[in-house]
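Apart from one protein chain that is not included, each protein chain of the complex appears where it belongs.
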Amino acid sequence: MTEGETDGGTDRSLTMSRAMVEAIAHEMRESNDVFYMGEDIADYGGIFDSTEGLLDEFGHDRVMDVPISETAYIGAAVGAAQAGMRPIAELMFVDFFGVGMDQIYNQMAKNTYMSGGAVSVPMVLTAAVGGTYNDAAQHSQTLYGTFAHLPGMKVVVPSTAYDAKGLMHNAIRDDDPVVYLFHKRLMGIGWLPAPDGPKTNVPEDEYTIPFGRADIKRDGADVTVVTLGLHVHRALEAAESLADDGIDVEIVDLRTLVPLDTETIRDSVSKTGRLVVVDEDYRSYGVTSEVIASVAEDGLADLDAVERVALPDVPIPYARPLEDEVIPDTDDITTAVHSVLSDE
Amino acid sequence: MTEGETDGGTDRSLTMSRAMVEAIAHEMRESNDVFYMGEDIADYGGIFDSTEGLLDEFGHDRVMDVPISETAYIGAAVGAAQAGMRPIAELMFVDFFGVGMDQIYNQMAKNTYMSGGAVSVPMVLTAAVGGTYNDAAQHSQTLYGTFAHLPGMKVVVPSTAYDAKGLMHNAIRDDDPVVYLFHKRLMGIGWLPAPDGPKTNVPEDEYTIPFGRADIKRDGADVTVVTLGLHVHRALEAAESLADDGIDVEIVDLRTLVPLDTETIRDSVSKTGRLVVVDEDYRSYGVTSEVIASVAEDGLADLDAVERVALPDVPIPYARPLEDEVIPDTDDITTAVHSVLSDE
Amino acid sequence: MSMVAVSELQEMYEHMVAARHYEERLQEEYLEGKQPAFDISAGPIPGELHLAAGHEASGAGVCQHLRDDDTVTAPHRPHHVAIAKGVDLERMTAEIFGRETGLSKGKGGHMHLFDPDVNFACSGIIAEGCPPAVGAGLAAKKRNTDSVAVAFLGEGAIDQGAFLESLNLASVQNLPVVFVIEDNDWAISMPKDRVTDVENGAQRAEGFDLPGTRVDSDDAVAVYDAAGEAIGRARDRNGPSLLEVQVHRRMGHFMGDAEGYRSDEDQEAAAQRDSIDRLAGTLRAHDVGGEALEELRERARNRVEGAIEWAKDQPEPDPESAYEDVFSTPPSGVTETAPSAADSGGEDR
Partner (left out) sequence: MSMVAVSELQEMYEHMVAARHYEERLQEEYLEGKQPAFDISAGPIPGELHLAAGHEASGAGVCQHLRDDDTVTAPHRPHHVAIAKGVDLERMTAEIFGRETGLSKGKGGHMHLFDPDVNFACSGIIAEGCPPAVGAGLAAKKRNTDSVAVAFLGEGAIDQGAFLESLNLASVQNLPVVFVIEDNDWAISMPKDRVTDVENGAQRAEGFDLPGTRVDSDDAVAVYDAAGEAIGRARDRNGPSLLEVQVHRRMGHFMGDAEGYRSDEDQEAAAQRDSIDRLAGTLRAHDVGGEALEELRERARNRVEGAIEWAKDQPEPDPESAYEDVFSTPPSGVTETAPSAADSGGEDR
């Protein structure tokens, strides 16, 4: 990469957490309507650094710790959004969605439609997702498919600092509810070291990344790997080693699940003929299913072989050998790529 | 059908509601550990006749009205199940899952695994599903995919009285949590007239229908239609009219989503080569996706054409022309069948 | 003694009569084609219908204190509150009839009425409107306005987490929110004592450090007074309150409910305790004569008849419009700003 061509001319590299917070701070400066609510997001700065530094600049009125009452405060964000503000509400772990889901999907996601467009709900729901640090079944899920299945919310999953900032700007400016899922392992938190990829150059200026546009994170001719979040980096790693074997993998980073960029996926598959979908959510009735079905529906003729690599349909176990077994790793991706190449 | 061959020799025909209640009553007679909790399930008999008549026989102690506190009473069912009882808890409409989901998926569904099998949670969660009577976005969903995506619960969707009884016997006897989703339009409720199909002959004796075994509701050679619940009957209707055009449709009734009988689906597709999946849940990241993906994964070579017919990704609207537009009907199925036949 | 002005009583009376007449007329329209065999898909009004006849004092007494910029959230039984809050009656009726010009273009129906002009919304999940009302109060506080928010709920909803959490959040943030419990003795078929040990729902307030009051006299004036205090407190930035009002359910839980679980005496007693009659008596005691009352009733009825007539004349929505409004129109969220090469930011790592 020649710097300046693809990153707005900066060589300032940031962690994903810093990039995300930078966008939030910018929007909070621009408008008093933007504020952040959540547990431990004020003095603590967010358990996963999602609000690090915001309290100092904006104070407790706009960086608000709230009671452990997800239903009440997420619903309050809906009410404030309908009143014209632009709240950001944080669900500390996406795994906790079950205590506040009614407000999320029956109010936040549906009110625009149920009102025939008379009201809108310009809010962002942020949540930390993902495993790889042995936090077991109630603190390790991504639940990508759960949110993407229910209509009325846009669902965003950044994989790099660059994307995280642009997608967050867009999320806050969007007039519709956006669920912004950031992977803990990508944030660049001291105690949870990130892999190399997510820390990227990030322009100081604001910029938006439109929803519904997947990003080709690596060009390739032989196999299409569609993925998102942490697994973009695992797929890139697999691609590097596969390249040594002369296998040229294209990596599509979905970036948003709703809207889903089926065009980019299909274009890539029409080129490679082989599809591997890699996801950290549960295998069945989820992201891998949808990506495969969307290709089968309109591009069946192009499709020579398909594989999915996902979390098996088991709750996420605690012990290291067990968690390692179920969360897809680079080897699992490599194996799947070999498999689609030998399948025909 | 020669009576006596396929229905245990009875010519007693029951509504789906009567059949379901019969199984519950039987199990309650067999064991004091079985009891039913829910809103308006005692004196009212269940808003959708799911407990009609049970109060008279078993009294308020075993047919328990509970406060409108889904989190508390569904979680109480989990606790009682872990203590060795066999509670049935009713969520009046599946659409209300959001107020109690944490207990459902983080306790009911996960405790067996999280305890390494040390505890089990032998309970049934019943819920009414489905639209077609203009109850709008918060009272018309099926949410099949939402439950099927999250591991640890078996998910059952009967389409006939015969199946409803056998599946309910099995659900109560199963040592694992079972989500039993009954379609309002199939129950045979006076004010919500059912189509012809669901009222079937039902043996008086107990019998179980194992989970994970789809049922071929109609044999056919040309196109496989995979569906469930109300849409089994819409598909059968479509098949009749297609038969007039010489098109021979096979109809696979999934009956359970977890476990999913991929073998029966694949066998059928390997015969017909053409797959239409029909679902009343939202289109994306759901049942249609999973069925198509499961075939593409292991039977891609057999698959000549595929279509899905599902609720588009919009909340369910109220007015009749709008609801009619979004809930798949017989014509939509017919069109999809024609489409897979012309696709190749 | 209440300090309420006679003109306010007259307004409340008119709202209450309009609300009652509205429910009676909707009942008629709804049952058309549904008799003798009740088929929910027949007749001019689709779906379920929860009518609020017997609840009028609550909507009128509370909303009499509210302005357009105050927010109200109501539950599944919303019409009397909507009328008192000043929701557009014609478009609301068109919505209930499922018409294109309805408040929600026919997408929402009677449990999902939204009128942003007067900041009214309702929804069908128990206690679900409480958190958004807290949010409206939060917005008022942040914007430093003196508007308030009121959440209505049934006595059956006081056991639901959404309500209980909201009491705490409003209390700790000291928000201008009033929670109004409409106690009609029943949650569908479940009597109050089957679902809670607390006879007075306002007692819930005690665990959360906010004031709680109950009005059980079927007296719109008493509701007006108690609501005035609670809403005044909120407007003066003195924090939230909880108010419970005894009302009565005169028409079953929803249309088609035969109320087999309810005794004749209970039904009879509910019918007797009619707050509309009572308010008429109060007005007469304030020297508002029979003719003046009849004039108010006439005006109320005419408004209702006009709205129903208008609504029934409206076109049904185009089926294709079912695909619109999932997201805002015009579409938002596709802005692209500098740096222009932005989109490929992660391209070649």
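We just call them A, B and C in the order they show up, numbering each chain from 1.
Here is the rule we go by: a residue touches a chain if its C-beta (ideal position, glycine included) is under 8 Å from a C-beta of that chain, and two chains touch if they have at least 3 such contacts.
Since this is a predicted model, take the numbers as computed values, not measurements.
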{"item": "Omitted chain's touching partners, listed by label", "value": "A, B, C"}
{"item": "Sole contact to the chain not displayed, among C:10, C:123 or C:196", "value": "C:196"}
{"item": "Touch with the omitted chain, as defined above, among A:17, A:50 or A:138", "value": "A:138"}
{"item": "Residue in contact with the excluded chain [from B:50, B:71, B:146 or B:224]", "value": "B:71"}
{"item": "Positions on subunit A contacted by the hidden chain, ascending", "value": "39-40, 42-44, 47, 65-69, 71-72, 95-96, 98-99, 132-139, 190-193, 312-315, 317-326"}
{"item": "Subunit C, residues in touch with the chain not shown (by the definition above)", "value": "159-162, 164-165, 168-169, 171-172, 194-198, 203-210"}
{"item": "Residue numbers in subunit B that touch the chain omitted from display", "value": "1, 5-9, 32, 35, 61, 66-67, 69, 71-85, 87, 99, 102-103, 106-107, 111-120, 122, 151-152, 154, 159-160, 162-163, 166, 169-171, 173-176, 178, 197, 200-201, 203, 205-213, 215-218, 232, 236, 253"}
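Note that only the chains that are shown with their structure count from here on.
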{"item": "Greatest separation from subunit A - chain, by CA centre", "value": "C"}
{"item": "Busiest interface, counted in C-beta pairs", "value": "A-C"}
{"item": "Rounded Å distance between subunit A and subunit C, as computed from the means of their C-alpha atoms", "value": "38"}
{"item": "Centre-to-centre distance between subunit B and subunit A (centres being mean Cα positions), rounded to whole Å", "value": "32"}
{"item": "Approximate Å spacing (C-alpha centroids) for the pair subunit B, subunit C", "value": "35"}
{"item": "Touching two or more other chains - residue numbers and ranges from subunit C", "value": "102, 104, 106-108, 112, 123, 125, 161-162, 326"}
{"item": "Interface hub residues of subunit A, defined as touching at least two other chains", "value": "71, 99, 102-103, 106, 113-114, 151-152"}
